[in-house]
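Missing here is one protein chain; the remaining ones are kept as they sit in the complex.
So, chain A:
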Amino acid sequence: MDVTLCAKVLGSGLVLGAGALAGYTAAKATEERLKELERLEICLINLSTEISYFLSPLPKALVKAGQKSGGEAGRLFVEMGNLVGMGRRKTPDEALEEALVSIREDSIPRFGLETLRDLAKNLGGTGHREQIRYIEGSIERLKDHRRLFEEESRKKARLYRYLGLLGALSTVIVLI
């Protein structure tokens, strides 16, 4: 076989592979962000349980809720729990801002963080019924956002996969 043809086939394969991988990676990241949102919801449900049934102090409640959920959202809760309260003398909103540094940037969608920031302003400062109401309100808000985000991110994931492959294909055509 002609060496030039061989090189072209190999190069095209590589370009196609790279494009597909790039598309797949972008799609995976989008799906991962959706998963983090689900974990964030689970964290909040766990937090609500810790507060309503066990009346656990906020630092302990956050750590336990985070440990049970896992992922970046779980890590955020654990870190926040380590910072908040008597131990490190941080209020919930200060602890959240500091904890955000420790997780992967953009791992949680912006509206998820906004919901969490709004909740942090009210965490720990009221009676337990009000705390549960705040947390449940945040869970509802997250659920509503997630439904929209879910559809959007599925479309985006599909688009990224196609785009990666098609982009690579068009590059191959142009180069050949």
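We adopt the following convention: a contact is a pair of C-beta atoms (placed from the backbone, for glycine too) under 8 Å apart; a residue touches a chain by one contact, two chains touch by 3 or more; residues count from 1.
Note that in this section contacts and distances are computed from a predicted model.
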| item | value |
| --- | --- |
| Choices "Stage III sporulation protein AA", "Ger(X)C family spore germination protein", "Lipoprotein" or "NADH-quinone oxidoreductase subunit J" - which one is the UniProt name of the chain not shown | "Stage III sporulation protein AA" |
| Touching residue (missing chain; options A:Ala99, A:Leu123 or A:Ile139) | A:Leu123 |
| Candidate in contact with the missing chain, chosen from A:Ala20, A:Ile51 or A:Ala168 | A:Ile51 |
| Selected residue (touches chain absent from view) among A:Pro92, A:Pro109 or A:Gly164 | A:Pro92 |
| Touching residues (missing chain, whole complex) on chain A | 51, 55-59, 61, 84-86, 89, 91-92, 123-128, 130-131 |
